[in-house]
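Worksheet: one structure, shown below.
Heads up, one of the protein chains got dropped from this complex, but the rest are sitting where they should.
And then chain A:
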Amino acid sequence: MRHLLRTPAGLAGTVLVTAMVVLAVIGPPIWGAEAEHIDPAVILQGVSDAHPLGTDNLGRDILARVLVAGRLSLVLALLTTLIGAVAGVVLGALPSVLPRRGARLVTGTVNALVAFPSLLLAMFTAVISGLGARGAVLGIGVALAPGFARLTQTLAASVAGADYVAAARMLGVPRLRIMTRHVLPNIAEPLILNLTQALGSALLALAGMSFLGLGVQPPSFDWGRLLFDGFGRIYDTPAVALGPAVAVALAGIGFNLLGDALARAAARGNATVRAVPGAGAVPHEESEPDPEAVLEVRDLTVTFPGGVTPVRGLSLTIAPGEIVGLVGESGSGKSLTASAVGGLVPYPGEVTASRMRLCGNDLDDLTEQRRRKLLGTSLAMVFQDPMASLNPALRIGGQLAEVATVHQGATRAQAWERAVDRLDHVRIPEPARRARQHPHELSGGMRQRVVIAMGLMGTPRLIIADEPTTALDVTVQRQILRLLRQVTAETGAATLFISHDIAVVGELCHRVVVMYAGRVVEELPVERLATGAAHPYTRALVASLPDMETDRSQPLASIPGRQPAPAEVGPGCAFADRCELASERCAELPPLVPYGKAHRVACWEAS
């Protein structure tokens, strides 16, 4: 709701719609008598102090009539929308309930109706059911139905494919119950959003019908009817027609703005906006920057409104040619750490750091343009879903070539040649042919290679790979890991490899950073991971991992409880309520302190 009022459009929509509703409630009792008051002395008058919008052919005050007509206009629009929505939702839901042949018939009908011009459909229904308000409401309601039906069908189809629906089917839950218990409640939200917008359209369409004389008939009147009555006089006294026209326009705009804003607020969860890294950074740092490091991050914190702090004072340094593994369970803040480095933290997240250096440049000191250029040329990002980085509509070669034409000023022919060369380099068979294909023609593993090749179009200094093999099979995973290792070795780039799978990290990386609830709890050389880990969480992670030698007669180790959510993290050690070694001291936050060579740990019991 707060989001809704924050945008000008949302605010305007809310205000307009509220005003309309208030008008519909208070209009008739206050101005009703005046609107009906016939006064032969002031017939067809223009604008005056007594009648700000003039009078009609029976001497009634037009302003009062406009204010009173609000109720009928809104009620009719509401009725119309309800008819459209109910008919549409039933039509749209039927295919999921009916046996296959009936379903096909209904789907076909809906498709035909969607293709049919809605104005014709409305007129046709209105003429059949007779002139007047009833005809107009039915006609426009029917014209709205196919749109609702199509929307319901699409939404229902996606819910019907969900695992929980399959589970219910296996348990023998009848189709109709699946519809009412699982499908409808889960599609209600988008449907209601659509309803708001449909209200606006219905209002405009009804006004149109009345204006054509096909809608509300005297002595009743809505805005459209008032417009119809005043239209003949528009050249000598424009105010008599403008009054109702403005009312219709404001109401229509109000509902559409509100509907749009609601839809946007609902979609907000996955909006991606660039945030400015380092806003509000602490200017004075105690230690000197590390000149060797490719990436140096100090005290990185990412916060969202409402006290949600998924990353808490994280520090990280990566040297050229080094592969650092960032492990931790999901929700520990690994991906947000990567996003913060790439300047990709979604709105309204806020990123602060006392230092954020990439290739010797302070990211905070750079202008927006130079920072973009630096990130564009020296950072390569690989995500779990390669399609997040690839445009499904473009050929692979073209997407790679674009990197070279934009950042390196290559000609198109040179860029294409380099793209094919890079595809060959990541061992994609027949690179010249593959370059002309679209992403969907490739397997998941091949797409991930393409994304890596894209990073290799320039000379990346930092490679960030966020769960790049999680969606792949073990055999393909192995090939991708090998490729990452080879690429890091030959480019001398620094690599940050993010994974929840400690076994994969152990196999690939030189150094391991373990995160828990937004903080680094341990940092250690990979050789020490299996037997030399000092933090109880790292140890438990290692112990709970089955391998090919695990004793099958013993239960597996596991950690009871769960990681606190980013808003629940308390002042002490976040692992305390799952930790066997926890004592009173753990109510205070353990600092990350050295523990032998190249090893640091944050635990009171370890140090």
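Going forward, contacts are C-beta pairs under 8 Å (C-beta built on N, C-alpha and C of every residue); 3 or more make two chains touch, one makes a residue touch a chain; residues count from 1.
Criterion: contacts and distances are computed from a predicted model.
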* Structure fact -> Should one name the undisplayed chain from "Methylamine utilization protein", "ABC-type glutathione transport system ATPase component", "Cytochrome c1" or "Sarcosine oxidase subunit delta family protein" using UniProt, the answer is "ABC-type glutathione transport system ATPase component"
* Which residue, A:18, A:57 or A:330, contacts the hidden chain when the whole complex is considered? -> A:330
* **Selected from A:385, A:424 or A:501 as touching the chain missing from the view** => A:501
* Structure fact -> Of A:473, A:490 or A:588, the residue touching the omitted chain is A:473
* Among A:6, A:181, A:412 or A:585, single out the residue that touches the unshown chain. => A:181
* Structure fact -> On chain A, the omitted chain is touched by residues 162-164, 166-173, 181-182, 185-186, 329-330, 444, 472-478, 500-504, 506-507, 529-530, 540-542, 544-548, 550, 552, 555-560, 562-563
